[in-house]
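A single protein chain has been omitted from the complex, and every remaining protein chain is retained in its original position.
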Amino acid sequence: MSAPDRRSRFPASQPRQGGRSGDAPLTIVERPATLVQVNARKGRQAELVAAIAKTLALALPDAGRTATAADMAALWLQPGSWLIEAPAGRRGELPGTLAQTLNGIAAVVDQSHGRCVIEISGAEARAVLARLCRLDLHERAFAAGDSAATLVGHVSCLIHRTGGEAPCFRLVVGSTFAEWLLHELTAAAASYGWRFTPAGEAAA
Amino acid sequence: MTSRRLPSGGLIDRSKTIRFSFDGRELSGHPGDTLASALLANGVRLVGRSFKYHRPRGIMTAGPDEPNALVELREGARREPNSKATEIELHDGLVSRSQNRWPSLAFDVLALNALAGKALSAGFYYKTFMWPKRFWEKLYEPLIRRAAGLGRAATEADPDHYEAMHAHCDVLVVGSGPAGLAAARAAGEAGARVILCERDVLIGGGLLLCPDHQAWHADMLAALRALPNVEILPRTNVFGYYDHNLLGALEQVADHRREPGEHEVRQRYRTFRARQVVLATGASERLIALPGNDRPGVMMAGAVLAYLRRFGVAPGENAVVFTNNDSAYDTALALAEAGLGRVTLADARPQSELAGVVAARGVEVRLGTEVAGFDGKSVMLRQRGSSIGEPIVADLLCLSGGWNPNVQLASQSGAKTQWNAELASHVPGEPVQAERSAGAARGIFGIGAAAHDGARAGEAAASASGFEGKPGFALPHIGRSEQPLVPFWEVKADGKSFVDLQHDVTTEDIRLAHREGYAHIEHAKRYTTHAMATDQGKLGSLVGAAILAEARGEPVEAVGVPTHRPYTMPVAVGALAGHASGAHFQPIRRTALHDWHLRNGAAMQPTGAWLRPFFYPKPGETGWEPIFREARAVRSAVGICDVSTLGKIDVQGPDAATFLDRLYINNFSTLAVGKCRYGVMLREDGIVFDDGTTSRLGEDHFVVTTTTGNAAPVLEHMEFHAQTVWPELDVQFCSISDQWAQMAVAGPKSRETLAAAVEGLELANEAFPFMAVGEGRIAGVPVRLFRISFSGELAYEVAVPSSQAETVWEAILAAGKPFGIVPYGLEAMSLMRVEKGHAAGPELNGQTTAADLGMGRMMKKAGDVIGRVLAGRPGLADPGRPRLVGIRPVDAAQRLRGGAHIVGEPGSGTSLGWISSVTQSIEHKCWIGLALVENGESLKGQRLFAVSPLHEESVAVTITSPHHVDPENARVRA
Partner (left out) sequence: MHLIPCPYCGERPQDEFHYRGDATVTRPAPDAGEQAFYDYVYTRANPRGWHDEWWHHYAGCRQWLKVRRNTLTHAVAASVGPADALPEATP
């Protein structure tokens, strides 16, 4: 029997809301995921790209971009290094599978518990982020599929914009900073109002 | 007190009445008023006392240049001093008070300063208060403090919220007059992302005072509001122009209300990163120095026009307008239209083609005339060059000495200013950053001319940021050109003529500064405090420079102006801090067990970025009791401690071992798989950088642990060397600090506890000895186990995927229950590490070498190691350096203090070292400590003294081994 995976990084794992009650509150949702960092061995990057394309059908993206395929995504981290995002249900299996597949090609490091994925959406999502982040996230400057590692609320975050018309951003943040970031987001969204939904308890 | 409100006109809403108070008097005004316009409308003439002489002062301007009308706003925690009445939007219930008067505004005791004027000339602080010395504390300082008060700040915490907001645009337009509006529309219609900032609540700048251009103004506003790529920000004052086209601004979100609404910030600090900037900041009217030019009733001519046209207020009954240029003719006409008793225009120029026009509308024109004095009731006129004056009854004196383009932001951006002889003022020079000035801000005056200039600037700015398009909208026609002004700075006559009203700097002060050798403009400024007040001396800065130039016998342009620096206006520090105060000051990290600690009564304390449990007090426990109880449990049975804050770095690759061998002074290539080893890392200068244990999980796979505080610096250090020094090494590493929660399970019963909890790993001493590493499961969760000890007891650390930390923590607590397991906090951990003699933060202090800490022999014999060469420098290798030792009081009842100096004899002034860490020992039943003492090795067993002059203490101490418990290290191997 495996132990319960208490996925939420937030102490009171209950939906919450606050701020002014307006028409366009910021929606904040914790999105638990399987996160695996792959770091290419020296001179093996092409093999890594090929192996990921073959096994996961993901084309590892260039700097500043994300790639998606089915229920998975790949985010560029740094030269030779990517973060693979998969459904939370694969936490127990994907890191080991990739370590085997990429043996000798890349270092494979499980970060599923080390990073927390927070999705924010709503008409004022950009205005909220403008209070916490110095990057230009206007649609002309930061299109769907764009990604950037930067500071949000004074902490390092990987931010990427998901597809679709409505502003929707995902923040990947170190899990020990997750609650701090949530505080910063809700404070910045106070004048619009906000709703927060943490991840539920996962099945045993 | 009569109402000065005109029967009609102005941009105020006469259908509504607003009640407010000034110095306790209940007054009323209308929406659209400023506090200044409402005070003037109520006939309030005296609004403050001057800073040095306590002379009576009145409202002088209608905007940010105001030197006099500084008031205290609101009450209690929201009390705010030094607000300019000319910039405060009137709101219901506004409470305001005059400043710098005692006991009351009308009767001010310190106005006697005015009679003692000689003693208060420039530099008087330097000269007067030098002697006698004892007078300073008793007399001078209290007097100066009382006299110099510019209002009182609130003493309670500010109840309001502030925030920062960062915006980006192609074209930032500062100022919304004709030039700014045209620039914003031209750039916006070309497709650029445009932000238009206006400090005023109303958009329009000079257009607000020009009834002729109302239709164009309305059309421009409608067009701009229809463009989705244009954002208009009123009440937003751009105060600074910084490098790489970053500008800072303050948005007064809720200052026009009594208090902010729920979830509303009071002020917002904004930054703009703009590809191109158009500075349409307009111009400021300048003062003329003449006797009595500070009296209530003296106002700038442009301000009077604003009170008449925008606010429907006539600030006097009989007026004299004194000018050297055409602009003030508008004011004279508007005064005549408003129906004042008598309006006289004194033009310093000998001729004016406008004379006939204004005379026909009832203005009495005197050409070639100057004002030689004003006493509040009458103006002394005289022909220029004559000494015979003619008094004219007037309670309002309007001054216009010409207009200075507002070049502050352009100048801050790095552009040098240039002298423009036609304007007798400075204009922005060649841009250094991506900016251009437009309209009055570069000396292009008149609505039509400024609008055309703005449209050109907007088009050029859009084009430079990649958006092409000719302005397709109508622009006002360019009017007649103005007659040249005559540079005119000062009327020399008897009496005090001011160049800086807020700091009470007179023309004589400037000349005195020059006589005393402060002839450079920057020196004269500081000697006289000219242009250093909250208004930045905008009215008289150039006038002062002109007077200094005259004293130097040089033209004004040779003197220059002091450097312009941010801020162009006072900004509250609270607004700049924004949201980042109190609990939001800096990021706070929480371990995966944070919630458990809170639920179980931990006393949480910030340590660096983290909140950590210091101890878990039980009901009734005080002082050291919970710490002793927790430490005793570990020494006698078993305890569990959250050590998740340690930095953890996953290191992989064929060259991982080689890489670690170069980072640490000891070897890791020789470490067996399934073992861990303590390592010490140096900086390249030979000083200890960090320490921790490193485990070998596989041939090419290590996990490094760092101290909590150095987790980020160590990773950067590793990245620097892997990326730039040894790029040939095939090594990959990344932080896994947040992936793994870590807990120490320590104490003689730790093995039995874990044996009851762990599946899949044999924990017997032979199977899993000291410094062994293995994997198993606890409560079904895959964990990593390390047999390491910080407490000095038999101990393990368990690493757990952080989402499952609580499950594992609870399982260990359950398994340890039969042995009396307790959770222990940072304080008990610290107590035990001092007992054991482990170096930590106070010893790894950026000054100690490995040898100083007793670890010199860890340095490997050969191979490249960071810090090896410089650690061998004679100064660092000197055996006499302070060495890590243990320390105990001779009398067990005496306490030790961290920071106490070690001396050979009581009273000796020669320090041999210092106590770095102390604790009360549960093993020795007394205070013990660690110390860094010169020749410490050879002093063991000797009696020295620990002195703490702060506490007037001198304690006899014995130097010991740093290992206060179990020096043979038997327990950890048991």
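Read from first to last, the chains carry the letters A and B; within each, the first residue is number 1.
The rule is simple: a contact is a pair of C-beta atoms (placed from the backbone, for glycine too) under 8 Å apart; a residue touches a chain by one contact, two chains touch by 3 or more.
None of these values were measured; they are calculated from a predicted model.
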Omitted-chain contact residue, chosen from A:99, A:123 or A:151: A:151
Of B:468, B:554 or B:864, the residue in touch with the unshown chain: B:864
Residues in subunit B touching the chain absent from view: 242-244, 246, 271, 273, 414, 432, 684-685, 712, 716, 719-720, 723-725, 727, 863-865, 868-870, 872-873
Absent-chain interface as seen on subunit A, which is shown: 63-64, 77-79, 134-135, 148-151, 156
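Note that only the chains that are shown with their structure count from here on.
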For subunit A paired with subunit B, centre-to-centre distance based on mean C-alpha positions, whole Å: 32
Contact footprint of subunit B on subunit A as seen in their complex: 1-7, 9, 11, 19-20, 37, 39-43, 81, 106-107, 109-115, 127, 130-131, 133-134, 136, 138, 140-141, 153-155, 174-177, 179-180, 183-184, 187-188, 190-191, 193
Complex contacts: residues of subunit B adjacent to subunit A: 163-168, 193, 262-265, 271, 273, 579-580, 583-584, 586-592, 594-595, 598, 610, 644, 650, 652-654, 729-730, 732-740, 779-781, 801-804, 806-808
